[in-house]
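All protein chains of the complex are present and in place, except for one that has been dropped.
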Amino acid sequence: MPKRTIRRVFLATAVFAVAIIALPVGAKETVKIAFIGSLTGGNSANGIGGRNSTDLAVKLRNSNPKARYQYELVVLDDECKPDTGVQVATKAAADKSIVAGVTHYCSVVAIATVDTFHKFGLPTIVWGAVLPDITYGHNYPEIHRVNGTMINQNDTAANFMFGQGYRKWAVIHDTTDYGKGHNKYFSEDVKKHGGQISATFGVTADQQDFTAELTQIKPLRPQALYFGGLTPIGVRIRSQMDKLGIDAAFQGTSGILSDDFIKGLGPLAEGALAFREGAPLEKLPGGKFFAEKYAEQKYTGSPEAYGPFAFAAAELLMDTIEKVGPDRRKIIAELAKVKDRDSIVGKITFDDHGQNTVAAITKYVVQDGKWVVWEDSEYASGKRKLRGK
Amino acid sequence: MPAAISRGRVSASAVAAVFAAGAALFLAVESQRGMLALLLAAGALVVAIRRLKGLRPFLQAASEHEETGALAGVAFTLLLCVLFRDDHFTVFLIGRVLLATLACLGLHLQFGSAGVANFAGAAFFGVGGYTAAILSAHSPIPHIVAVALGGAVSSLIGSLLLLPLLRTRGHYAALITIAFGLLFRTFAEVNDSLGGPQGLKLQGFQLFGWQFNEELAIGPFHGSFYINYVIAAVALLAIAFALVRGLDRSWLGLALDAVRLDETAAAAFGLEIARWKIVAFTLGNFLIGTAGALSAFMVGFIAPNNFTFAESLTFVSIVLLGGIGNAWGVALAAFIVVVLPEKLQILQEYRFLLFAALVIVVLRYRPQGLVPRPLRRYFRGLA
Partner (left out) sequence: MSIGLLAQYVINGMMLGMMYALVAVGFTLFFGVLDVIKFSHGDLVTGGAFAGLAIYSFLEHIDGGGTWWITLVVAIAAASSMAVLGAVIGRFLVLPLRSAPSLNTLLITLMAGTVVRESIRLFYPGGSQPHRFPGLLGARAFQIGSLTLRLDNIVLLATGGLLIVGMHLIITRTRLGLAIRAVAQDEETARTSGINFERMVLLTFALGSVLAGIAGVMNGLYYNEINFGMGLLLGVIGFSSAIIGGLGNMYGAILGGFLFAALQTIGAVALPFASAYKDVFAFAAVIVFMAWRPTGLIGERVSERV
């Protein structure tokens, strides 16, 4: 054989040997938990905020000498798409070394993955998705949620808007279960108060052009436009509203409560309304602590609206693992017993469907390029007026 | 003569074994550094094999004994399942590779054999999946029939495109399939009867009481429930492979080749171009739809975002990388395209970019693909 070939074969063998040596040896003390959120795409701000918050919780726990285990966070991106979500959920749940998951901001994805987690028996706590069916649509013991559902959100929103004098709406919602859910609950609430919804339109979650819908809404002269959907199309609808000269208040849900909404609209965002379960960060029991520790880590981006919930979920999971060990079945059994557990977002109690009840709903309004709690805003004090009245 | 034949069979089995071993290594390695080392080793191995002239007669003999190679391949795939029986995700990956190969075999039939450009591969995959989802949820039709119907509905819908496809050629035909792909995805997303953007869920596949979603237990052997799907996929793939290779080597394949290479000349020879294009397109869609149906059962979920243009382009990349016209190349390319991004996490985010770039390089410098189309051999044993 020519020398060149011999050298090559030798090289190949050597590389093979290196490959074998590079195979990892498992360490027993490390416990893996998964984080799944929308890290890319239009809702990435919220996903990254959740990831940073979960990462913070893990880091704090790992720096605690009294912890029984070393925790490793496996981060997965669901891209806010249900099919990608099911794929990464399968990946996490099928991996025996992952014992629990902090899952999902996007309701679209969360509702799709509940079956996957149940199939593999992975205990999960949802940190940001608000669709009620995620916990109430089934009887799976694996699924829990620390944040509230959209039912209370829309109740409070309707009460508030009526209090402000709004009686006539037009509704645009996205056609995912998330948007449809919002539409359903809000419409019911409006009817209960005796208000009027002049038109309802369903749009796709990535629609670009809303001229058709808005052109039909304009002559109806609604006082407010209720938007059931997420930030990307919220930005488009609001800016196209302006192009067509529609003078109505823009009322959204927790889906638009992100910095990207304001970044995308600039001055047009002024006066937009949104609602969210849970008290504002400063008023949370662990709010200051969380804000300080978060700032220390110098993450790019804020924790956004649901970061504290992700933190609380991670903490709860790690507490449970400390108590019963890294065993999925034991974790599920233990999570079922969670009652009045302290956390940075207040006391957590899981009902028979794994849902935590979050009583407080906070109202937000955009003022000078920032989401401000309603009560602290100049709109509440009367110095500024909302549109459409 | 006898010595040559047995040498051929052994060579074929050996080639299959080498690939299986390689696949096992790629699937087993978890760490990033290990993966990179493995890739380097694979590259070095390929270079070494091309230089070692002594191996040529063995490879030649191996390619003449495809059936042995195929049988060996099936055996080794099942062996891989046994090896990884406790690792759900790895078996899941094997299943995905097999079903991607099946779908791309259909595409290969359309592209490589009849030269019909199909840029809506993912859409036909989706049609099969949705058919299976709706039939299994709303009717008592047995699942195996639902899978076959998935293929049939795919062919049916594909035949709707046949009229415009036959009247056009080249880039016009490409546009039709691209437009259809976009149309299907938008329709699936907007229309609630297909579940809308939320998609549809599927229960586990059932075959005469054999529940595919339950753990496989044969005596002392326990394995991930995904193994059930792999077995079904292997069975389907074996049938499809035999079909496609048989077609390739028969006079039908000859006709398709002629149509692809020069339509005018083929017509001059009396070949009905339209008929063979129809056959290739319809059969190809049947394979794609069947793969889509079984895949939907395996994943348990189907949504419009599974079938974007980017996914169709991924299928096309597999066919191009593997070499238009070589069925084995499709399998190899499918493995690379499906497994590598899962294993090399850096690749995951960049995978569309990398595959597009790879295809550009291939088209520019090696249009025949990784495993080029062998010259048609009319008589076995000669040349």
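Here the chain labels run A and B in written order, and each chain numbers its own residues starting at 1.
The criterion applied here is as follows: a residue touches a chain if its C-beta (ideal position, glycine included) is under 8 Å from a C-beta of that chain, and two chains touch if they have at least 3 such contacts.
Please read these numbers as outputs of a predicted model, since none were measured by experiment.
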item: Touching residue (missing chain; options B:L175, B:L252, B:V279 or B:L340); value: B:L175
item: Residue touching the undisplayed chain, where the options are B:G34, B:G115 or B:G199; value: B:G115
item: Chain not shown, touching residues in subunit B; value: 115, 117, 161, 163-164, 167-168, 170-172, 174-176, 178-180, 182-183, 186-187, 189-190, 309-310, 313, 316-317, 320, 349-350, 352-353, 356-357, 359-360, 363-364, 367
item: Missing-chain contacts mapped onto subunit A; value: 40-42, 44-45, 201-204, 207-213, 215-216, 218-219, 232, 235-236, 239-240, 242-245, 260, 263-266
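Simple rule for what comes next: only the chains that are shown with their structure count from here on.
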item: CA centroid of subunit A to CA centroid of subunit B, Å; value: 37
item: In the complex with subunit A, residue positions of subunit B that touch it; value: 25, 28-31, 33-34, 37-38, 40-41, 44-45, 47-48, 51-52, 54, 86-89, 92, 186, 189-190, 192, 196-199, 201, 213, 224, 299-303, 305-306, 342, 349
item: Subunit B contact footprint on subunit A (complex, rising order); value: 1, 4-5, 8-9, 11-12, 15-16, 18-19, 22-24, 40, 81-84, 86-87, 90-91, 94-96, 108, 111-112, 115-116, 119-120, 174-177, 204-205
